[in-house]
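With one protein chain withheld, the remaining protein chains of the complex are depicted in position.
So that you can tell them apart, the chains are marked A and B in the order they are listed, and the count of residues begins at 1 in each.
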Amino acid sequence: MIASIVAQASPSFSLPANICFGITAAVMIGSAIKVVTTKNVVHAALYLVMVLAGVGVNYLLLQAEFLALTQFLVYIGAIVVLFLFGVMLTKAPLGRSEDLDNLRQRPLALLVSLILLGVLAGTLLDSFGDDKLPFRLSPEGNTQAISDSIFSTYLIPFEVVSVLLLAALIGAIVLARKD
Amino acid sequence: MDWFLTHAWIIPALPALGFVLILLFGKRFLGPTRAHWIGVPLIAVAFVLSICTGVAWIQHTNDPHGGPLADVQEECSRTVQATGSEEPAEHADEGPTEGHAAARGRSVAQEDHGTEATTTQEGGEEHAEAEKHHDTQPVVRCVSWFDTGDHSFTIGTLVDGQAVMLLFVVTLISLLVHLYSTDYVNGDRRYTHYYAFLSLFTSSMLFFVLAENTLQMMVGWELVGVCSFALIGHWWEEKPNSDAALKAFITNRVGDVGLIVGVIVLFFGAGQSFSIIDINIGANEGLMNHTVLLVASCCLITAVMSKSGQFVLHTWLPDAMAGPTPVSALIHAATMVVAGIYMVGRLYPVFFEGLAIGGSSINLLALVGGVTAVFGALLAFVQKDIKKVLAYSTVSQLGFMVTALGVGAWTAAMFHLFTHAMFKACLFLGAGSLSHASHHSFNMVDDMGGLRRVMPRTYWTYLIGTLALAGIIPFAGFWSKDEILAGTGSANEGVGNYHFALVMLLIGAFCTAAYMTRTIWYAFYNGEYKGHGHPHESGPVITWPLIVLAALTCVIWLVNIPTKFFFDWRPPESFTLKFEHYVEPVGPFFPGSSDNFTHAEFNGWIAALSLLVAGGGLLAGYLFYWKRALKPLENLAEKSRLAAFFKNILVNKYYFDWLYTDVIVHAVKKPIAAAAYWFNQKVLDGVVDGAGKTAVASGRFVYDKIDQGVIDGVVNGTAVVATESGGELRRTQTGRVQQYAALFFAAAAILAGIFVLVIG
Partner (left out) sequence: MLLNQFLLLSAALFCIGVYGVLVRRNGVLVLMSIEMILNAVNINLVAFGTFHGIAGQVFALFVIAVAAAEVGVGLAIILLIYRNSRSIDIDQLDELKG
């Protein structure tokens, strides 16, 4: 439903979509910065939820509604909970703590990420400039197309991913077992 | 019957299957002592299939149809692709008389039939002869192996007389060796491993033999090398054995470089084709530049020198005796060492044209072979180890074959390969039987003696093998060796006039007879048994292969009876030269049709001379050892300084090992060591000095340089430099993962930026 609204909306007038994008992007960047700077581990996890949700909204804007739902379910529903369990099990300080950051490391890290951002942004602006996104997907969504594609063209990668998940499951159990 | 010719790939596939099965299931399901349950039946089936293929080939040759390339699958050969559909049509029109073969001046046919042919060149007989010597049609089948760009590489089988002959030899010897090993290697700690590699060895040799292109040949060649490495080093726990395996492997690497270069040269020379048929036609019909062929043949000769143990690269072969005796038999008779000979035979037009064998009197092949034949034989005199005697005898006999190829006697070389496989396998397995009796010692001088009474079967078979090797008349060795001697064309009409080769081979033949008499004396006579325990005849599993091989040695010469004999007696024509007829190719891919390619026929004088020489060798041995008639020659080394000098050279194997390990290796190592030292001293040291932190250390360096000599200096220098630079570099190694990650990301970002700026 959301997808069809957005899909119908975006080609005709991009302003609402752009406004939506702008707000989401601002929230995402802000939350992302908080994730890496906040002094509270649990807060970081919650800010991460904001970022991941923003990514989901971006998927919607890009007319990938199945992916957006997956993002919400898997990331926000499962992975963040996993993170919270991780915080709990490692007995991280739940309140504010001053030593979450490696201060010696900070200038170098800042420099590196800024260089990286500069290189990336420069290259992107240089190569893609004002390219517009082509929207030619059907209004009824593309979930069926994804499933067709996964179970025909990408069947083997899909199976491999299943095996990988199984391996990760077993690996995690073996690693975390208490003996 | 053509099914057998087109499905020849099954023959190498069977032992390969055996290898896989033994490896996967041998130990677990059959237990450590029953791996031969898989190996023997499979090789037996391969043997039966080889015989069937041989019969099919004979029928195929008797019943020719179409042109010489009629049975070549189109994908396998560019020549066939180029001529395409014209080929069969052309021949159907012209008929066999004026076809490709007949038009080419049928010197082959003329020589085969002696004097008549020369007188009846235009007569009606030419018609009959041309029909009889129709072009051989090698059966080539292939599948696509891999494609790169627009070039497709194939893999397949090329079945012709030569391949069929070797299929028979390899599977026969391998089958006997497999059977023999069930007793000989019984109880070995790596019995399963042994059988697995025996199967793989056989399989790779068969793969090599059937190779349709040079690339495939190279794969087989290397596989054979790997297997020989594994089997020579079968008992690798003892240092000499693993050293011998390494030596065999590394020496062969030297030759392999030659093979690779030669194959590449031929690939481009033949218009980007690996196909043996293409290369041979290209070389034979003058489509390839003579210089290209010369370079290619010289490179390939290097490969032959290493693989077939020819002079200067032969040193690995005697050391290869470290492996189990049946493996030695297999290496020396059927696989590995004959690979070189086979390769030359396969690509014969390359050598024939490249070295200008026709009408010449010396060339590289003949020279190498001749020298090897004599020098290898001489070395056999000073060996105490019976297997080493046989090893040097193989070196020398391979020299005979290479000489034969060098003088243009292709069939003689192949025939000698054929007969030599029988009697050399017989001798090696006999030596194994002897050692089985004398508690696994091969030292015939100190641990054997007087064994003829306790081991009658081994004695008689060994004696037959010896007589055959020496070249005494009814046995196989005489016939093949005589063909080679006649083929030198020194005394009669041949491809060229190779007097040097004839002389060398006669000397070699004399020595062969003499040193083989020596082994007989030491092993079977020479008073009483000298080893430990009580010797006993080996069991039937060991003696029966000996008997089979000895029997074959007695009769195998019947396949190539010469047309003319002593006193001009001519055997019925339908019995003569069958081997030549079925094995030697006729057609555009073999120099047999070129003008100066002639078949030397039986020459009574040469045969008498060779018999005389061989008999002389035997007699000399007899007089020396049995009768003690040559008193002045006994202990010559102690009496004469000159003789001692020569004996010393022989004992040290002409100092080749010394040359390789001490001179060449050190000469290579030393400059590198010196350069490393210089680099340490000047460059690294300078850097450290520049940092201003090693003033004291460098002072000590100078002291070391003057005082402690070169090697010490290098070691110390390296250590000190490592310590100093390590101390400096240590600061960057904080062990903090995140710092590493930061540096990594920074480097990636900067590199990406550079790429964008420079390339983008």
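In this section, contacts are C-beta pairs under 8 Å (C-beta built on N, C-alpha and C of every residue); 3 or more make two chains touch, one makes a residue touch a chain.
For clarity, every value in this text was computed on a predicted model and none was experimentally measured.
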item: Touch partners, limited to displayed chains, of the chain removed from view; value: A, B
item: On chain A, residues whose C-beta touches the chain left out of the figure; value: 10, 14, 17-18, 21, 25, 28-29, 32-33, 35-36, 41, 44-45, 48, 51-52, 55, 58-59, 61-64, 66-67, 70-71, 74-75, 78-79, 82-83, 85-87, 89-92, 99-102, 105-106, 108-110, 112-114, 116-117, 120-121, 124-125, 128-135, 137, 142, 145-146, 149-150, 154, 157-158, 161, 164-165, 167-169, 171-173, 175-176, 178
item: Those residues of chain B which, in the complete complex, touch the missing chain; value: 726, 729-730, 733-738, 741-742, 745
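Here, only the chains that are shown with their structure count from here on.
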item: Centre distance in Å when chain A and chain B are each reduced to the mean of their C-alpha atoms; value: 65
item: Partner chain A, residues of chain B touching it in the complex; value: 736, 738-739, 742, 745-746, 749-750, 752-753, 756, 760
item: Chain A to chain B touching residues, read off their complex; value: 102, 105, 108-109, 111-113, 115-116, 118-119, 122-123, 126-127
